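The structure's right below; bear with me while I get my questions together.
All protein chains of the complex are present and in place, except for one that has been dropped.
Going by the order they are written in, the chains are A and B; count residues from 1 in each one.
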Amino acid sequence: MSTAAVQKETKWWSGGRSPFNASYGKVMMWYFLMSDAFTFGAFLISYGTIRFSQNFWADPNHVFNSFPFAGHANLPLAFVSLMTFILIASSVTMVLAVHEGHNMNKKGVEKYMIMTIIGGIAFLSCQAWEWTHLLTGEHVALLSDGTLSVLPTTVKANPWGAELSHEAIAAALQATPHEQLASIASTLHHGGEAHHSVAAMSNAELIKFIQESDLKASNTGPIAFGGYFFGITGFHGFHVFSGVVINIVMYLKTKMGHFDQRGHYEMIEKAGLYWHFVDLVWVFVFLCFYLI
Amino acid sequence: MSAQASSPEITFHPNHSGGTKKIWRTFWLLSVLTIIELAIGLVIYNMHKGEHPNATLVLAFKGLVCILTLAKAYYIVSIFMHLGDEIRNLIMTIVVPLCLFIWFIIAFLWDGNSWLNLRNRYQGVPAKTEQVAPAATEKGAKD
Partner (left out) sequence: MSTSAALHHEDLHSAHDAHHEHHHHETFISKYVFSQDHKMISKQFLITGIIWAIIGGLFSVLFRLQLGYPEATFPWLEDLLGHWAKGGKLNPEFYYALVTMHGTILVFFVLTAGLSGTFANFLIPLQIGARDMASPMLNMLSYWFFFLASIIMFSSLFVQTGPASGGWTIYPPLSALGDASSGSKIGMDLWLVSMAMFIVSSLLGGLNYISTILNLRTKGMSMTRMPLTVWALFFTAILGVLSFPVLLSGAILLLFDRNLGTSFFLSDIVIGGKILPNEGGSAILFQHLFWFLGHPEVYIILLPAMGMSSEILSVNSRKPIFGYMAMVGSMFAIAILAFLVWAHHMFVTGLNPFLGAFFVLLTLLIAVPSAIKVFNWLTTLWRGNIRFTPAMLFAIGFVSMFISGGLTGIFLGNSALDIHLHDTYFVIAHFHIVMGVASFFGMFAGVYHWFPKMYGRFLNNTMAYIHFWISIVGAYLIFWPMHYEGLAGMPRRYYDFSMWESFKQFGGLNEFISFVSMIVFAAQLLFVFNFFYSIFKGRKVTSTNPWGANTLEWTTPIRPGHGNWPGEIPEVHRGAYDYGKDGREFISQIEPVGENESHH
């Protein structure tokens, strides 16, 4: 009997069988993911609501423009593209593992699970680098007291407001005390000139030095930005982390032959659902934080 | 019906014998969609560099990115998560409840925008946002 015929003739809802032709475990996994989609949905929609309520929001192309080992090169969105690619690739290896599971190929499942786990760890490492970069980042912003200062992006500070004009920067530099000027100057790379001397320079010299190096500075932006960014990418990262843990457990269970004994690799399928969901969420996080 | 022994809740075993071609095709499709999204992202970036970006055009590009993202989501769920291979009953019970998101998103963003208008109207537009302010006030005056 062909599958299509069975599907048509079966009275799916009459009891004694699953109306979805799926085990309860898989049904539960799907509904859990739906539930989790509402958790993420609530986070992202909250973020959108706050963004809609603000006159100004940080431009992702300014915030996310660095790449490891690339110094101060302006590479908007490059690093996050790499992260996205890693996650898509690990999704592919996961679906291949599920595929091998359908064919009862233990070695194949093991191979692809390992690759998926590596992908997950690589993604987490990228995220760790990005967080560190933002948290220790060196962007110059105009504080409410009218002085310029080096500010990192944290949940309590957001240096990514509207960009300042040259005149505004010049005015603010006059009001900025010595230590702040020195710390601004030390973040600048200025034609190979030594930075260690900045502490010894006078205010006027510092201001000249800073202006010559074409300093870019902006207002502070709404502090909520950092909270939402770290909160949501952190919650996603937590999901990736738990996905990696689940995948490691699944790998070990495969290795020990649990699924061969059981006669099916449905657990791999369920872990796969979770892993793809993590990828799915990233697609939306990528959209909300990096693209628009 | 099938050599696989598993739960008797399952009436028949779906045919999984298809090759991996479909999976790889989806992978390339997702990659291409992502690259298009990035290209649009960079276009928006360059538009913002100009003095007065065309707001409608920026919005149109952003809308396009959203649609592309939904397309990506469709391929992930349908091919990678195999929802496309499940029977109609399961597909419907997954897809239909997600429609709740439509009103969820509309109402929340609508109210967010309304806070912006209220604040700009009654507290005045802060000076540091000169570029955005006129448009926002106009909008506030209209409704």
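What we mean here is this: contacts are C-beta pairs under 8 Å (C-beta built on N, C-alpha and C of every residue); 3 or more make two chains touch, one makes a residue touch a chain.
Given the structure is predicted, the values throughout are model-derived calculations rather than measurements.
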| item | value |
| --- | --- |
| Touch criterion as defined above, residue of A:F79, A:F225 or A:F259 at the omitted chain | A:F225 |
| Which of A:T39, A:T132, A:S165 or A:S242 contacts the chain that the document leaves out | A:T39 |
| Where the missing chain touches chain A, by residue | 11, 13-20, 22-25, 27-28, 31-32, 34-36, 38-39, 41-43, 46, 49-50, 53-54, 155-156, 158, 221-228, 231, 235 |
| Interface with the unshown chain - residue positions in chain B | 7-9, 97, 100, 103-104, 107-108, 110-112, 114-115, 118, 143 |
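Here is the rule we go by: only the chains that are shown with their structure count from here on.
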| item | value |
| --- | --- |
| Euclidean distance of C-alpha centroids - chain A vs chain B, Å | 16 |
| Residues of chain B touching chain A in the complex | 1, 4-12, 14-16, 20, 23-24, 26-27, 30-31, 34, 37-38, 40-42, 44-45, 48, 62, 65-66, 69, 72-73, 76-77, 79-82, 86-87, 89-90, 93-94, 97-98, 101, 104-105, 108-109, 111-113, 115-116, 119-120, 125-126, 128-129, 131-133, 136 |
| Chain B-facing residues of chain A, complex | 1, 3, 6-7, 10, 12, 17-24, 27, 30, 34, 37, 41, 45-46, 48-56, 59-61, 76-77, 81, 84-85, 88-89, 91-92, 94-96, 98-99, 102-104, 161-162, 219, 263-264, 266, 269, 272-273, 276-277, 279-280, 283-284, 286-287, 290-292 |
